[in-house]
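As you look at this complex, bear in mind that one protein chain is not there, while each of the others sits in place.
Every chain is named by a letter (A, B and C) in the order it is written, and numbering of its residues begins at 1.
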């Protein structure tokens, strides 16, 4: 199964891409997916404190317990600074 | 000596004029001037609670202790309701 | 402070124009109060309002409020414009804009200014209904001429 992972602002700069595709063999927990993303893009954890990164699944802030399935849209970003 | 007395809104309606001229023989306290104005325009105290009326001397809220002299501009009005 | 202003006019108010006039490079936020004619007050329908003011004294009192706001709050500029005359439902009677480096002071100052304006600035409002009209009396006792 394939999911889309989006990066914005500082995380897009760290990854060097705004959007990547990820494949998993079977449905996994969001937290596990995030660790796979970190492994694939080590600059994310090199440039950012892991604990400071935010994560969304299908445009909702994620707790980590969500189950990721085919076609989901994930995003990894720093604390928001709009306004 | 002559002073100008202005009325606005409800007090102008009570007096039937927006501006009247008043003459005094000598300088007097604002409070005394106000009582003379009330005597001349009894509708002011008939239509309004005396205590609810506000009074200004030369475009400043008056305490009553001001000395009124020739050419001063007085005004009598109800509690303001702008905004 | 140097771009602060107060005005009285008979013309319709342009709130965007007033709000943007007080923007300075050192500011980051402007808070604006737009006060306008409400159709219903305590269940009674208003057709339109008429505002009357003691203009020179009203301007003096507004200037005092602006000076005091600059003393009490960390703000950059204040713009106050009050319209007088006849106003229909929804038309703006007063605009108060406050700019500041940070928004908190602007919110606090703007709220304080409208409260004080309603208490001290000599302007009166007449509500005109289908079957009559009333000059509204404010509930301020504080500026009352001191007797007895």
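Simple rule for what comes next: a residue touches a chain if its C-beta (ideal position, glycine included) is under 8 Å from a C-beta of that chain, and two chains touch if they have at least 3 such contacts.
Given the structure is predicted, the values throughout are model-derived calculations rather than measurements.
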Across the complex, visible chains touched by the hidden chain are A, C
Just one of A:5, A:28, A:44 or A:75 touches the chain that is missing; which is it? A:75
Can you tell me which of C:29, C:58, C:80 or C:136 touches the chain that was removed from the display? C:29
Touch rule applied to subunit C and the missing chain gives residues 14-17, 19-20, 23, 25-40, 89-90, 101, 103-104, 107, 110-111, 114
Kindly note down the residues of subunit A that lie in touch with the hidden chain. 6, 8-10, 13, 30-31, 34, 50-56, 59-64, 75, 77-83
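In the analysis below, only the chains that are shown with their structure count from here on.
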Separation of mean Cα positions, subunit C and subunit B [Å, integer]: 25
Taking each chain's centre as the mean of its CA atoms, how far is subunit A from subunit C in angstrom? 49
Which whole number of Å gives the spacing of the CA centres of subunit A and subunit B? 73
Identify all positions of subunit B at which a residue touches two or more other chains, and write them in rising order. none
Residues of subunit C engaged with two or more neighbouring chains: none
